[in-house]
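A quick write-up on the structure given underneath.
Left out: one protein chain. Kept in place: all the others.
And then chain A:
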Amino acid sequence: MKMKLTALVAAGMMAAAPAMADLIVPNLSYRTGAYGANGTQYADGFNDYFTLLNERDGGIGGEMVQVPECETAYNTEKGVECYEATKDTGALIYNPLSTGITYQLIPKVSVDKKVLYTPGYGRTSAKNGKVFEWVFNAPANYWDGASVAVKYLLDENGGDLNGKKIALVYHNSAYGKEPIRTLQGLAEKHGFTLSEIPIDAPGQEQKSQWLQIRRDQPDYVIMYGWGVMNQAAIQEASNIRFPMENFIGIWWSGSEVDVTPVGAKADGYKALTFHGVGMDYPVYDDLQEFVIEPGNASQGGEHVGSVLYSRGLYAALVISEAIRKAQDIAGASQIDAEQLRNGFEQLEITPERLTELGLPDFGPEIKMSCDNHGGSGMARLQQWDAEAKAWNLITEFTEPDQEIIAPLIAEDSEAYAKESGITPRDC
């Protein structure tokens, strides 16, 4: 028995070290734990896009892509374990889909020289490429999201939010706290009052917070939630008859799993997004042909087309484009993480390129540089149609208010540089 176990462990270690010849993009996913319902869909989309590239094009630039998965359960300690377990296998890039894990990995990746790509989450000030050399968070970050939401409200109110009350309902963690400063700055600029309402993870219980909202009667509620907190919040909002049109979630609070449990009452709920919704894109035909029908889809393809699936797919797309760019620059198909970083810094995804990839108008234009690791920050709004059970895009891509965000990014990244003894690069 003991021999067998030892042999198994030994076999496990051998199997865990894949051949160095491929491009290795580990998927630090979570399919279990409090956030598993969301993590599963994202991980499926992420896997399936690389499967599509492998099956249809024979990989990227002739190199097959391997996506070894490691389960983090959204837990930072397991995330670190996963990172350490995969980093010596030739891994190029990490996308852990967790702000907590991102904070753990930011210092580590700069020492180990791995790319960290955190689209729409993670540390917002990582947009400053002078300080965060190895971290990229294009196309948008939390502060962009807050600003785009306020811009949308400005448009709705004829450009004037004076005297309005906005409540921020947030996940009481690093993730949820991120937008507070931006919203405070915007409140000062536009004259609305902001109330901050924290909800402790995981967030099933938020009766008292919504009672407070009912008492205060804010004009709008902005929500930064994740996982079960979203469903509970939308349910509670409908319980106090808060008008759904005035309730805007960040992109992590805008997927099917958040609204469907509430049923018809969730109709009209809005959320931000930095990519398109639905399956009316040519790439889904290819997915059907090369991935889903031959039975190669991750988890049997049960989540294909959902919001979070699309987001995982979009993350994989940006990574694959960066790999292509890196291959171009290096003039070789086999690249290392340092070359991939260069690829990211010169990455440009134009609308034409997106159309070529089968996703016309799916995401904003991305143009990165040495000092801008966060792209344009453009996002748009989507609204839930409960009857059709579908999200509809209701605005075009909107630019955030850089006047508020840029100084905050400079301030936060400088504080980080000082704290960790980093001298910002010249760009």
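Keep this in mind: a residue touches a chain if its C-beta (ideal position, glycine included) is under 8 Å from a C-beta of that chain, and two chains touch if they have at least 3 such contacts; residues count from 1.
Criterion: contacts and distances are computed from a predicted model.
Chemist: When one chain of this assembly is omitted, its UniProt record names it as which of these: "NADPH-dependent glutamate synthase", "Histidine kinase", "ABC-type spermidine/putrescine transport system, permease component II" or "Amino acid/amide ABC transporter membrane protein 2, HAAT family"?
Modeler: "Amino acid/amide ABC transporter membrane protein 2, HAAT family"
Chemist: Of the residues listed, A:48, A:71, A:144 or A:256, which one is in contact with the missing chain?
Modeler: Among A:48, A:71, A:144 or A:256, only A:71 touches the chain that is not shown.
Chemist: Of the residues listed, A:54, A:125, A:310 or A:339, which one is in contact with the missing chain?
Modeler: A:125
Chemist: Would you mind spotting which of A:157, A:172 or A:355 touches the chain that isn't drawn?
Modeler: Checking each option in A:157, A:172 or A:355, the one touching the absent chain turns out to be A:172.
Chemist: Where does chain A touch the missing chain, residue by residue?
Modeler: 5, 8-9, 11-13, 15-16, 29, 31-32, 36, 40, 69-71, 73, 75-77, 80-81, 84-85, 87-88, 99-100, 103-104, 106-108, 110-111, 123-125, 172-175, 177-178, 180-181, 198, 200-201, 408, 412, 415-416, 419-421
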